[in-house]
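For this depiction, one protein chain was excluded, whereas all remaining protein chains were kept in their positions.
Order of writing sets the chain letters: A and B. Residues in each chain are counted from 1.
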Amino acid sequence: MTLGSVPMRYKVSIDRDQCMQCMRCVDNCSYGVYRVDGDKILVDSRKCTACHRCISMCPRDAISLQERPVDYRSHPVWTAQVREDVINQARTGKIILAGMGNALDYPIIFDRLVLDACQVTNPSIDPLREPMELRTYLGKKPSRLEFKKNDQGDVELATELAPNLKLETPIMIGHMSYGAISLNAQLSMAKAVAEMGTFMGTGEGGLHNALHPYQDHTIVQVASGRFGVDIDYLERGAAIEIKIGQGAKPGIGGHLPGEKVCVDVSCTRMIPLGSDAISPAPHHDIYSIEDLAQLVRSLKEATEWKKPVFVKIAAVHNVAAIAAGIARSSADAVVIDGFRGGTGAAPKVFRDNVGIPIEAAIAAVDQKLNDQGVRNEVSIIASGGIRNSADLAKSIALGADAVYIGTASLIALGCRVCGNCYRNLCPWGIATQRQDLVDRLDPEIGAQNVANLIHAWTLELSELMGAAGLNSIESLRGNRERLRGYMLDEGMLKVLKVNPVGA
Amino acid sequence: MEKVVIDAKGMHYTPLNKQVRQAVASGAKEIEINNVLGQRFIADGLRGDVKITINGIPGGDLCMFMNGPECTVYGNCEHAPGNTMDGGMIVVHGSAGDAVAHSMRGGKVYVRGNIGYRGGIHMKEYESKKPMLIIGGTSHAFLGEYMAGGLIMVFCMAEEPFMQDRGIGSGIHGGEIVIRGEVADRLLGVGAKKVEFTETDLKRLSPVIEDFCSRFNIDPAPLMNTNYTRIVPSSSRPFAGKYTWE
Partner (left out) sequence: MCGIIGVIDRARSGMDGSGIKKALSLMNERGSGEGAGYVAYGIYPDFPDCYALHVFYDNLVEPKKKVDDLLEKWGRIVHQEEIPTYEQPGLKKQHIPWRYFYKPHKDLKVGSSSPEDDLVKTLVMDINSRIEGALVFSSGINMGVFKAAGWPEDVADFYRIQDYKGYIWLAHNRYPTNTPGWWGGAHPFNLLDWSVVHNGEITSYGTNKQYVESNGYKCTMFTDTEVVAYLFDILGRRHGLASDMVVKALAPPFWDEIDEMPERERKINHAMRLTYRSAQMNGPFAIVVATSQGIVGFTDRIKLRPMVVGENGDKLYISSEEAAIRIMDPNVQNIRMPRAGEPVIGRVIV
């Protein structure tokens, strides 16, 4: 015990004058912060995760929460977090796992990019009264068309188009597997995307029966563990996505702990109850770019070339060249996941240190594909840290066709980004399989909240486009003229191919 | 219905698979494909009750995602036959490349000769679905890596009479690997352990041994004893102790 304990991370206190002892905090806290002793509610602040469930349920605003109530000696290098990690590892000798996305204080490029608007030389468009097209097709486009004349002498299209996904708005919900999140969370999202005319990813946990009614709005994922993957699953999805990597932890596999493998998860993933679901770091049938082409084609061959196949990679240093290789593989879209992407659990050293930001990745990939003349071969889907409609608009202007959102959609379901997803105790019923907690999330209400979010962003995107004098999303895509960099260095501006403000 | 014969000489795999699907759809119970040379994905995602004979060297991912058919190959296979296969059977009268039966979740793969690296990697079972990879010859390294269920048997009836390659069952957390003869401790991967192969095991696996032998006209007698090493997971949570939470 030479190390002793570290200071508590959060301090919870109850304003006893306000409290009416309704016990909602006691009932709602799944982490065991509150306990009743006689007629008093006792508080164990050390168990608090700042999930805010109690605060949101307290009818009297009686609960307050303070982060890091105990100071360390301030030091710019040896921060409290750094010191506590060292203490943790000195105790355990283990790899530190953490939830949610990158938590280091890197500058956010989105916040150093500004959008454009029309003044005088061209009119802005009012999207409420004028046509505004956000419809987006994801998939391969031909580079040119061939026509022929039929027997009647009419012109007919000779080129055959590859299957594309049709989105009413360029916002999709990214892959969060059943197992990592609850069925009610997945159901909420499925209902929302069906209502909004867009799509959601299944994650690598298979497709639960309850989601079958929404299968035309799902993108089924094939990851290295191949959980839940059989020919039936492949045929149900509107598209298939091969997951190579994930922005939160590029280069390593996944690991769903046995505790989270309940009866339903076990049946959807097709693995025994309570067994660990281990996804290897690579697909062991892909060790090279030509092997990726082989997996893409095997999926197409299995589904008779009727489904678009996407390939998701983490944004890493060489992302542009890798995407160029993917563009040659028969794949229909490349998904790039930036280093701010969320996750249930990732080794902290990876989460915070590996990969590159999505903004630079989008620009680099779009540029490389353009330079090589293969941009029409694949669509680009961006994900990893898209927080609002401004990030969405900037992503598209940098070259993305559409985005995946993850964390934002969870926040729409109640998530407060406490980062304890791996503990199976999520009091919001999102990242848990405990039935009493899952029941807290009503899929009808959840669906409405997620749909509201997508709807609001879509409206804002329309407004931004209208202000810029654009009435179709095609004209925003890759339109870097409508972006300017504010306090970005020259190297970054070059990568983004964006001029500085004033230029 | 009569046997359907397809000449695959110089044919691309897509029209070849189309012909196979058409034959199955029109009720064929037997298909013979001749002059196969390097065509990938044969019987990919195929369902149904049909026996397919392949004469030649099929390319990678033979019978990937397949569920039901029985496929016999007179020749060697390249990379990953039985990849993510769901049900049915592959019988190879020859050898096969790396990652045989990769992520296989059901059915059987029999290989008369040898297999390459990472055979049976991440095979997994669920309820009644229990995949089997049975090898007449020997295997290269990382056999049954990440294995999460099912059965791998290696009979070592080859020029190398015992297993020599490392990393057996590395990261295994379900299922069993049974190898004829002694297996040196240094060849075991992380999380794998040896246990005794008992008379009960022999009794349990006898039908498998006999079925394998009957497919290749091998006398099963020399294989019907307890001269095997059985390798199983030392834990169903091999990496649980590696992490601490923030």
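Methods note: a contact is a pair of C-beta atoms (placed from the backbone, for glycine too) under 8 Å apart; a residue touches a chain by one contact, two chains touch by 3 or more.
Being a predicted model, the structure only gives us computed values, none of them experimental.
Of the chains displayed, those contacted by the omitted chain across the entire assembly are A, B.
The chain omitted from view is touched by exactly one of B:F65, B:Y117 or B:F212, namely B:Y117. Considering the full assembly, B:G97 is the residue among B:P69, B:G82, B:G97 or B:P131 that touches the omitted chain.
For the options B:A141, B:C156, B:I209 or B:I231, the residue in contact with the chain missing from this view is B:A141. The chain omitted from view is touched by exactly one of A:L65, A:A210, A:I289 or A:V316, namely A:I289. Residues of chain A that touch the chain left out of view are 287-290, 293-294, 297, 318, 321-322, 324-325, 328, 372.
Where chain B meets the omitted chain, the residues involved are 37-38, 40, 57, 59, 76, 78-79, 95, 97-98, 114, 116-117, 140-142, 165, 186.
Criterion: only the chains that are shown with their structure count from here on.
The touching residues of chain A, when paired with chain B in their complex, are 85, 88-89, 91-92, 94-99, 224-226, 229-231, 234, 255, 257-258, 266-267, 270-272, 274-276, 278, 280, 284-285, 294, 297-298, 301-305, 347-348, 419, 422.
Remark: chain B residues 13-14, 17, 21, 40-41, 44-45, 47, 60-61, 64-67, 79-80, 83-84, 86, 99, 102-103, 105, 118, 121-122, 124-126, 129, 145-146, 148-149, 171, 173-174, 236-246 touch chain A in the complex.
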